[in-house]
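What follows is a single structure, written as structure tokens, with notes after it.
Here the complex is missing a single protein chain, while all its other protein chains stay put.
Note that the chains are named A, B and C in the order they appear, and that numbering of residues resets to 1 at the start of each chain.
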Amino acid sequence: MDLMLFAPEITLVLTGLAVLLIGLFLPTGSKNILGYLASLGILIALLFTVSSLGTQATAFYGTVSIDALSQFFKIVFLVVALLFAISGIKYTEGNSHTEEFFTLGIFATIGMMFVASANDLVVLFVAFELASLATYALAGFEKKNPRSLEAAMKYFIIGSLSAALLLFGISYIYGATGTTSIPAIAANMDVLVSSPMGLVAVVLLIAGFGFKIALVPFHMWAPDTYQGAPSVVSALLAAGSKKMGIVAAFKVFIVALIALQAEWQIAFAILAVITMTYGNIVALNQTSVKRMLAYSSLAQAGYISMAFVVLTPMALGGGILYALSHGFMKAGAFIATAAVVYMVLSENKDSTDPDHIDNFRGLGKRMPVTALSMTIFVFALAGIPLTAGYISKFVLFSSTIQAGFVWLAVIAILNSAISLYYYAKVVKYMYFLPTNSEKISEPLPYTIALIIAVIGVLVIGFWSEPFIYWSMEAAKVLLIPGGI
Amino acid sequence: MAVEDLAFLIPLLPALAFVLTFFLGKKLPTGGAIIPIAAISLSFLISISITLKLLANPEMVIHQSYNWFAMFNIGILVDPLAAVMLSMVTFVSLLIHIYSVGYMSHDKAPSRYFAETALFTASMLGLILSDNILQLFICWELVGVCSYLLIGFWYEKPSAASAAKKAFLTTRIGDVMFLAGIVILFSDLFKIFNGTIPEGVYILRFDEIFTHIPEIAAMNANILGMEVSHITLITLLFFGGAVGKSGQFPLHVWLPDAMEGPTTVSALIHAATMVTAGVYLVARTFPMFIAAPDSLMIVTYVGAFTAIFAATMGIVMNDLKRVLAYSTISQLGYMMLGLGIGAVIGAEAIGISLFHLVNHAFFKALLFLCAGSVIHAVGTHDMRQLGGVAKVMPLTAATMLAASLALAGIGIPGTSIGTSGFFSKDAIIENAYLFGETTGTWIPYVLAIVAALLTSLYIFRLLFMTFYGKPRTNYGGHESPASMTVPLTILAVFALFFGGLTSKVFNEFVSGTFVNNFVNMDINELATIGGYHLASHGHHHEPTLILWMPMIVALAGLLIAFLIYGLKVVNMDSLVSRNNAIYKLLYNRYYQNAVFTNFFSVKVIYEGLAFAGSFIDRGFDWLVKWTGEIMLEAGESLRQFQTGAVQNYATAVIIGVSLLVILVKVVMEVL
Amino acid sequence: MMIPIVFYLALAAIIFSIGLYGLMTQRSGIRILMCVELMLNAAHINLVAFSSYNGDLTGQVFTLFSIALAAAEAAIGFAILMSLYRMKDTINLDSINILRW
Partner (left out) sequence: MMPILSMIVLIPLIIAALILLTKTKEQARFLALTGTVIVLLLTVYMYFNFDSTIADNQFVEFIQWIPSLGISYHLGVDGISMPLILLNAIVLPLLIIFTWNDERKSPNKFYALILATEGAVIGVFTALDFFLFYVFWELTLIPLFFLVSIWGGPNKHHASIKFFIYTHVASLVMLLGIFGIYFAAWNLTGTPSMDIPYLLAQFQFIESGIAKDMIFLALLFGFIVKIPSFPFHSWLPDAYTEAPTAGSVLFVMLKIGGYGLFKIMLPILPFTASPNLMISIMAVLGSVSIIYGAFLALSQKDLKRMVAYSSVSHMGYVTLGAAGLVSLSVSGAMFQQFSHGLIMSVMFMSCGIINNATGTRIINDLGGLAQKMPKLAVIMVLAFMASLGLPGLSGFIAEVSVLAGAFVNLPAYVIIALMAIVITAAYHLWALQRAMFGVFNEKLGTVLDINGYQTFSMGVIAILILYFGLNPSPVLEMMLTSSEQIVSLMAAMGV
């Protein structure tokens, strides 16, 4: 087998270890070099992945597969990781645990990437847990900050609970099919379909992944964690590990458990509707921007899970494209918030809720770049044309109509209409409400990260063709039998 | 080049004058009065020479027509009817302009005045010249807006501003009917051509309209269960427009208030330009009216009723100009009556009515200008404060007398001796008698006769109260300047002698207006469509009494006025008192103001409907707001699930799992 | 002689439910952690049982992996609880709810 297939993962592992080791010997003052190192490593990995787009292979005795789907999602994860790392440079400034921060981030990314290319439940579960564990630690990175710790605690408990559910579900599947290899499961489902175990297993798995995707009611941790965790980490969680849950669900349900399609389609239909509606409505009057973003990403997750219901190539393509766009938009939004939080904290150390929407007053004057990019992100999330958010919504929703689920499309569209309210509210605060404080210089790393995200959002919005093409390719992998 | 090619200049010159005066007037002496005067005198010359040309060869008309847009055209049509109107309007308006030079000399914005009057004249001339109903309507509206501007000329006076608005709105009601008529007419013709109008055919041009009268008459509309022929519908709607413009009952309310403008404006409105438009419209579309069952009857009755209705109010007014205003309404009633009589005398009616229109123009202009000269001199128009003005302003008094004689219609029947008014009014009343004979309904005749009595009564009352006797208050005053008296004299001459000299030729000339090389209408044939029985032509022999009747009542009126206001044999104060019901009714003008303005427009339309509307609108607004609030409320309550205690979260997950199992099962059962 | 698989499954299910119950009712972070471990182990029992019945080792391998993961998980969990305790002098999770709504 060809190790080049795993060039990205290998690069990341090496980078991670390197960061960890070098960090040990560096004085706190000069640790921010690590950030650059990490970013560099991730960038290289990203380039490897992009270059390997379209390759088709399996490795490690068929437990891992490289294909359009895995590569596409790896790109998503790596992009998010890159944004995470770059903005992390500023965030970890002067922190003595810098190396842990980046190493954990990188390992989390590795986990996600292996989930994306996992072709066996064992690998999938292990990688899943790897990502989870790393992010648990990241969520609690601010050891002195009660909010951060609480966030970590909740995330951890619900996480391990759902891990248990997941494993329990997997155990049934294994029991019924006698294998953990995804294609093999698909091959001998008859026992599972005939027995009540099937439904139970499906629901347990949905719960397990739903925790990561943050589907109501498995979402409860998400708002708290996104709000409490460091904004940069929230970016990683919302934009990255959420997608991990999605890709895992894609693989397990659409490929392995296709025989139980009826069951999980209904389940996802219910969850999607509940999730998007709940997310949007509760987001309406949030005062903490991070919390608002958390709920909005519930809503987005709801939209994406429509793909499970519709289950046409176009719908899945739309869902996958949406995952990518959401990666850019949500990561960008959280990083913009991170910049604001940074600003607020640099003004007064002990502000309890630095992400309160009042801190966004007059941001247009105070941090023009941040404000402008935030505007673009929220409009993109709202699905205003010529942004990534619009084109993804366009593909996803229209596919819903194409497949005849008009009612679902109507609900989704009404939802995105509602969502405009709280997105516009942010813009209103940034540009229309007066502020007495003056302009401040925007931290460079955040700005760079934001600009990258903005470029991503706009490029996908304008020059959509290649992205749509690759997401469709990825979707084919899921639907065409033996695609994996 | 031939004079008929200059016809288009008739309205254009004043229009041009408007533009010039509007922009340059301020810089010129007397507000640039010279520009409109020059322009209008040119128009007058052209019109009069065209009229003479047409007189010479009756078959001829001047018609030019150009494409405007879609299936509509712009064009000019000068037939006898138009020709006499043109000459009259340009002539009277010219004199009024000259008169205004003196009258407006003390005003602060004479240039605006002259600009607007020029436009006023121009639009009236355009109205007369129109060869299609749409263009006529356009000029019709322009006349309306000019009257709005002129009545509100002293806009800083709230009363003037509101009078202007009232005039415009009231006439607007008529205009809408007129427009509705046009719209229906259009769609009928559109259907007749079934949707494909050939190139170069302009379906709203009079020749097209007239040639399709039979088809239109064949169409029926069902309104409130009764079958109405479209032609009747259309003509009645047109008449509605005429009622508005020509101040017929019930849309006459604006006319008295229109006194708020300068007196010369009143003269222009009442004599030359505005109010005659309604009569002209009916005359212009006479072939449609005569082909329309019942329409002419309604015209007759409305006209007759208006004649007497206004006259009754004329007797009790104490304001110089108001008396004249009501007299105008009443005289317009006569003109409408004259046209309505067409039901029995056919095309002749046009001649008769138009003849009265022209004469009325002369003497009414004269009356107003005299009144103006009085007001100009003494600075009040309340007759109770005047009296014996004749001593101060002999010339004005003399001309006023002439005008009053004309209005009262003094003259010797059977001869050609008499004031202009005598001939025209007499003709109308006689034919009203003929109408009675033919149709057996005498109401119009009776109304007309009584109105004649009242007419001479109120006009001589005015004369005696103002010019006779000794001053009631000590007002200063002097004879007006030449620029004012000269026009008075000229008008006086016309008021006295025009009628006598031209009555015969005029009637023939104008009555033949629909028989020429543009349109050739057989009125009698159309009358059969309308179901009217025209009286046999040739000379009718009324009994001598009938012949003398108008004369007698006129003199009677004169006598009564002289006894009461001249010799004061009767003490008026007993009658003229607030507790005399009839007097109160008349003095408050039958409480129309209360009904129309205060109740209908304010209470019903504004406070009733408009506010009901705004209430509904708040409803819609509330609906939108409410939706939003519901959402926010829902958000607020749903948040509470997020208790913050991690056990609850775990519980939620577990409950979620179990519920999901059940739900999926259930749904699968259902499907 | 052979114990039918249902017994194992039942056992696992029971343990799993105990874990769930504890998770919902317990206040102390440590106990909750233990409950989670219980649930994981229930799953492990399933896996092992199945694997021996299906006669392939995947399940047991999987279990080994999973146990290792569980250990790591526990470590992180304790770390978090530890620092919580340092800050609040309690690991009673009810009292930790700054973040809500």
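Keep in mind that, in the parts below, contacts are C-beta pairs under 8 Å (C-beta built on N, C-alpha and C of every residue); 3 or more make two chains touch, one makes a residue touch a chain.
Here the structure is a predicted model, which is why all the values come from computation and not from measurement.
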item	value
Which displayed chains the unshown chain touches	A, B
Touch with the omitted chain, as defined above, among B:F190, B:F497 or B:Y587	B:F190
Candidate in contact with the missing chain, chosen from B:V3, B:L16 or B:A161	B:A161
Of B:L16, B:L55, B:L169 or B:L401, the one touching the omitted chain in the full complex	B:L169
Contacts of chain B with the absent chain, listed as residue ranges	68-71, 134, 137-142, 145, 148, 152, 155-158, 160-162, 164-165, 168-169, 172-173, 176, 179-180, 182-184, 186-187, 190-191, 195, 601, 605-606, 609-614, 616-617, 620-621, 623-624
Residues belonging to chain A that touch the chain removed from view	379, 384-386, 390, 394-395, 397-398, 401-402, 406, 409-410, 413-414, 416-417, 420-421, 424-425, 428, 431-432, 464-465, 468-469, 472
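By definition in this document, only the chains that are shown with their structure count from here on.
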item	value
By count of C-beta pairs in contact, the leading pair of chains	A-C
Euclidean distance of C-alpha centroids - chain A vs chain C, Å	26
Interchain centroid distance [CA atoms averaged], chain A/chain B, Å	78
Mean-CA-position distance for chain C and chain B (Å)	98
Sequence positions of chain C contacting 2 or more other chains	23, 32, 93, 96-100
Multi-partner residues of chain B (at least 2 other chains)	639, 642, 644, 646, 650
Sites on chain A touched by chain B in the complex	153-154, 157-158, 161-162, 165, 199-200, 202-204, 206-207, 211, 216-218, 220-221, 223-224, 262-263, 266-267, 270-271, 278, 281-285, 418, 421
Residues of chain B touching chain A in the complex	628, 631-632, 634-636, 638-639, 641-642, 644, 646, 648-650, 652-653, 655-657, 660-661, 663-665, 667-668, 671
Chain A contact footprint on chain C (complex, rising order)	5, 12, 16, 19, 23, 29, 32-33, 36, 39-40, 42-44, 46-47, 49-51, 53-54, 56, 58-59, 61-62, 65-66, 69, 72-73, 76-77, 79-81, 83-84, 87-88, 93, 96-100
